[in-house]
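Take a look at the structure set out below.
Heads up, one of the protein chains got dropped from this complex, but the rest are sitting where they should.
Each chain carries a letter (A and B) given by its place in the written order, and its residues are counted from 1.
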Amino acid sequence: MKFGEKDLFQKMPDGLKIIWLALKVAVVLFAVFHATNVTILYQGF
Amino acid sequence: MFELSVGASVFVLLLVSAPILLRNRSQYRNYIFLILNLVLYLGVIKGWQQGVVVALWVLIPYFVVKNGNGRVGPLLFFLLFCFAYLMQYDWIFGPLHILYAFAWKILGLSYFLFRQIDFVMQYEYLKETGVRITFVDYFNYLFSFYTLLAGPIQRYENFVTDFYEEKETLTKAEIFSCLNRALNGYLKVYVVSGIIKYYADGWFQGFGTHAGVLKEALSFVIFAFLNGWYIYFNFSGYCDVVIPFAKLSGITVPENFNHPYLSRSMVEFWNRHHITLSEWLRDYVYSPIFKRLISGPCRSNIRLGQYIALFLNFTIAGIWHGTDMNYLVYGLLQGAGIIISMLYKEILKKKLGKQKWNAYQNHTVVKWAEICCTWMYICFTFSFVGYDVVGLLSGKAV
Partner (left out) sequence: METTERLQEVFRDVFDDDAIVISDETTAEDIESWDSLTHVQLIVAVEKEFSVKFSTVEVMKLKNVGEFIELINKKVR
């Protein structure tokens, strides 16, 4: 998914880029609030 | 979970507001950055005792080198001792029967340590070459909210030079690319690594309930496979978030990953995974140890000196990751893996001769076999990171 996606993204018109990014934001928010409680691998605590 | 969401939300707010506040080249830019960094750190401090410890940890080295005579030995020993104590390295302090009465856990301590050591060791050189050193810059170097939580590790000289460098205005396309990379990073962390972690946890908890050695072994393999991917997506995802956002603020955060699981050997792996850590260790652990050895006890056997230096280097890398026995084992296994990698290369090269060796190396089957073996070893050793495999194995022995 990620390997071709960067090039594809660059070729999109600005409007489509915004929609695509907004979609990703929505997926992340859904994951954070409903699906997962993963944290990043921070250290010190 | 609630606490995490608040912390994560604050972090996002910082990521998003920093470019707006820092993109200009005002003379107060370093102070603005200082305030942003303080916002994050004060938000995560859990009590005044922690605050005091952090303040001391930050102030003492700075003023010691500033007023010092250039000898950093005692200061380094002090830093390492405090680090081991504050992190509560049981297998050091347990046998010494020292209480952890003052060992308040500090966020980012592991990364602070490496940055402090770089600053302390380089101080004389920095002064000589006229690199800018102020307390504000030093503070920002340590507390940069981009790298506080999970790296990458930076050198003071690179950080400060970069911070005050004139940067070209980013094009619209570049800004979009940055946001895209950051969101891909978020997807990697919260979606991909989240899903993988759920299953990895499940497989790990399943140990002891499966019948038969073969089934247990298979469970372990699946668990290790999942855990390896979890670590990659979580860690590199985080870097994918902070690097582009920092770029939007006109700050360069170094890359830390380069397709690590395509490595053909453990040596290559450490040049592709947590790159800034490998470089730091190479400069501050491997090189000094290797140099000491080949100037003295190993002067007639350079290979041996190299193997010893590498083994120690990676054992230390492992120990730095965590304080219990699992990380010691992880470190020793990294050291062993490196030695095996190097012996494999050395022995085959000698046996095949230069031409045949080149042909061997370029063979597709060999290439993929090496990648597979390396990846299996990586996943096997990663299982000690974050999971109490030592406890599991010793529990089973009972």
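Details
Following the convention adopted for this analysis, a residue touches a chain if its C-beta (ideal position, glycine included) is under 8 Å from a C-beta of that chain, and two chains touch if they have at least 3 such contacts.
Computed from a predicted structure; not experimentally measured.
Within the entire complex, contacts from the absent chain reach the displayed chains B. Check B:Tyr41, B:Phe143 or B:Phe290 against the missing chain and you find that the one touching it is B:Phe290.
From the set B:Ser236, B:Gln306, B:Ser341 or B:Thr374, the residue in touch with the chain omitted from the display is B:Gln306, counting the whole complex. In the complete complex, the residue from B:Arg282, B:Lys345 or B:Lys367 that touches the missing chain is B:Arg282. Taking the complete complex into account, B:Met121 is the one of B:Val10, B:Leu34, B:Ala103 or B:Met121 that touches the chain left out.
Not every partner is drawn; the one left out touches chain B at residues 121-122, 124-125, 282-284, 286-288, 290-291, 294-295, 302, 306.
Here, only the chains that are shown with their structure count from here on.
Taking the mean of the C-alpha atoms as each chain's centre, chain A and chain B sit 24 Å apart. Across the complex, chain A is touched by residues 1, 4-5, 8, 87, 105-111, 149-150, 172-173, 176-177, 179-181, 183-184, 186-187, 189-191, 193-195, 197-198, 231, 234-235, 237-238, 321-322, 386 of chain B. Chain A meets chain B in the complex at residues 2, 5-6, 9-10, 14, 17, 20-21, 24-25, 27-28, 31-33, 35-45.
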